[in-house]
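Only one protein chain is missing; all other protein chains are in place.
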Amino acid sequence: MNLSSLNWNSLLPELVIVATSLIVLITAVVGKVSRVDRIARGHALAVVTLIGLLIAAGLTIMQLSQPASDFMGMVQSDALSHYLNLVILLAAALAVLLAWDYLGRFTYSFSEFYSLLLLAVAGMMFLGKSTELITLFVSLEILSISLYILTGFNRHQLASAEASLKYFLLGAFASGFIVYGAALLYGDTGSTWFSDIAANASGGFLTLAGFALLLVGFAFKIAAVPFHMWTPDAYQGAPTPVTAFMSVGTKAAALVALFRVLQSAVSAPYETWAWALAILSLLTMTVGNVAALRQTSIKRLLAYSSIAQAGYMLIGLVAGTVLGLQAMLFYLFAYAFMNIGAFACASLLESDDWSELQDASMANARGLFSRQPLLATALAIFMFSLAGIPPLAGFFGKLYLFDAAIDAGWLWLALVAVINSVISAYYYMRVVVVMFMEAPDESTRVRLPIPDSAILAIVIAVLGALLLGILAGPSFASLGQAVVAWRF
Amino acid sequence: MALLLFLALALVALLAAVGMVTSRNAVHSALFMLVNFAVYAIFYIMLNAQFLGVVQVIVYAGAIVVLFLFVVMLIGGEIGAVRSSLRRYTYAAALILGALFVAMIGLGIAQTISTDQTVAGAPAAGGVEAIGMALFTTYLLPFELASLLLLAGMVGGVARRYKALDED
Partner (left out) sequence: MVPITYYLILSAVIFTIGAVGVLVRRNAIMIFMCIELMLNSVNLTLVAFANQWGNLNGQIFAFIIMAVAAVEVAVGLAIVMAIVRHKDTTNVDEIHLLKW
């Protein structure tokens, strides 16, 4: 074996991201020497980051039709990982736009922020590609470690440090379960490659316990009930751009990795896992939605809503069919637009007072429509989309997911999900009612002037939520072709 | 002979683990952890993983425990008893869950493994050379990814430095 025999091309997007992360670190040093204004330096780093993300996205799109498996079968570049990469890169780019102005309010450590963000992106991309347990675990840790730090990035705020501690302790605990599960699978088969595990698993105790422990660990990472305790705190305490990014990116990457892991469990009947996942999905959406009902903070409401959304996405894994996978990928795209858009709007409603829990409370949005009609409309569009109201992207995403569930014989799960959507409509609509029906008073608060970068992010998200809804049919079909071409 | 040695060491490891979890003082806990890690190093050598045995001592005893002790010294070691603020039933529930978990895994392992001892090939010797060869050929990708992980940890450490340094 030598270096040139490895197919580096298949990892090109990831390598670009890692290189950008290093460039960001070096640029910061150069910037410091040249005595450029600190804020301008931050903007320059954001531009470098965006360029890196765009190049990686371009490379991913160029590779779309070339499935490849390499590095001794440790990574697999296929339609699944390419589309996952696009979701992650999109989420990261929108998060950078949000951070553009937001970050300068509490820190000057721009280079650390962007470089950790890029490392988290690289970790997620590797996680979605990995087909071997060691690679999977290291990638998962890269993204987790980066996100622990990013969560606690606001040093002026106790809530941010607390969120970081809680996220870290529970995340490390979950990692313990994931490695123990991986160790048992290795003990069962003598190999850490998914393909060997699929071929040699005994189907006995070690296989079952191994997969069960892995499932518990992944449930922590995608914030599935009953392993969701860290989510509301981490999401509320973290700087909003970070929350927006990790709510989409971590879920997407962990779901895809979980799918790959479970695919290798074919020797155990898939129904066993489908049942476990179905119960997980049921609990996740129900608890998430019910808890969201009584929230008074928009950010915390969105955190619970993102738990519920993870429950919907799990339906795609429960179905375990091409249709299910296709629906999950489509929903991830829709979710990236509408969820980050909603967080973008929420970030504009926050107060600047770091001494208290800086928060976008519901009262801050009171009568927003009469003050900032466009912002209120945008937030309303995201809320409608999250609630699943046609013709927005969220509606079609849910439709495809429920359809996939019914198609695979999970009618009751689809019904529960529909009931859940109705419950969730209540709290999403409450935000809209507060903005449109109530009169503004002294508690109404918008950060003015609204920064251009945030406007750009919101416009992109609105367009995404609208277009993905209007063009749902064709885009869903093209996802389907790619997924089918890959496997099954 | 080896069995006797194992049983004696296993007892030490178990007691150290229990001592670590129940100790009132974080310094004692860290020292119990050190004992536990040192016993593990001997186990690794008994299991033909000589390189890992040495690394265990260097990384865990040399770096991790010292780091823990360092932080404990900075913030004070008195951290209160286990049950100081815990409701009794939570405590009982945790213990029962733990006992169940042990029983399940233990029984499962005992049943599964003892029946197929035949799979063992020639035990792999985990010397420096063998590990090095494997790391830089087959496992190149995870090895490089681990370097990314270390980079993330490093940048993270820099980002978390004191407030006073924030103003450049």
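Structural remarks
We call the chains A and B, going by the order they appear; numbering starts again at 1 in every chain.
We adopt the following convention: contacts are C-beta pairs under 8 Å (C-beta built on N, C-alpha and C of every residue); 3 or more make two chains touch, one makes a residue touch a chain.
Remember, it's a predicted structure, so these values are computed and weren't measured experimentally.
Looking at the complex as a whole, the chain kept out of the display touches A, B. Shown as candidates are A:L165, A:A276 or A:I406; the residue that touches the absent chain is A:L165. Of the listed residues A:G128, A:G237 or A:P451, the one in contact with the hidden chain in the full complex is A:G237.
For chain B, the residues touching the absent chain in the complete assembly are 2-3, 6, 10, 13-14, 17-18, 20-21, 26, 29-30, 33, 36-37, 40, 43-44, 46-49, 51-52, 55-56, 59-60, 63-64, 67-68, 71-72, 74-75, 79-80, 82-86, 90-91, 94-95, 97-99, 101-102, 105-106, 109-110, 113-114, 117, 119-124, 126, 130-131, 134-135, 139, 142-143, 146, 149-150, 152-153, 156-157, 160, 162-163.
Within chain A, the residues in touch with the undisplayed chain are 133-134, 137-138, 141, 145, 148-149, 152, 155, 158-159, 161-166, 168-169, 172-173, 175-176, 179-180, 182-184, 186-187, 190-192, 229, 232-233, 236-237, 357.
Everything that follows uses one rule, which is that only the chains that are shown with their structure count from here on.
A straight line joining the Cα centres of chain A and chain B is 31 Å long.
Remark: chain B residues 104-105, 108-109, 111-113, 119, 137-142, 145-146, 148-149, 151-153, 155-156, 158-160, 163, 166-168 touch chain A in the complex.
For chain A in complex with chain B, the residues that touch the partner chain are 1, 6, 18, 21, 25, 32, 38, 71-72, 74-75, 107-109, 112-113, 115-116, 119-120, 122-123, 126, 132, 134-135, 138-139, 141-142, 145-146, 148-149, 152-153, 155, 187-188, 190, 202, 204-206, 209.
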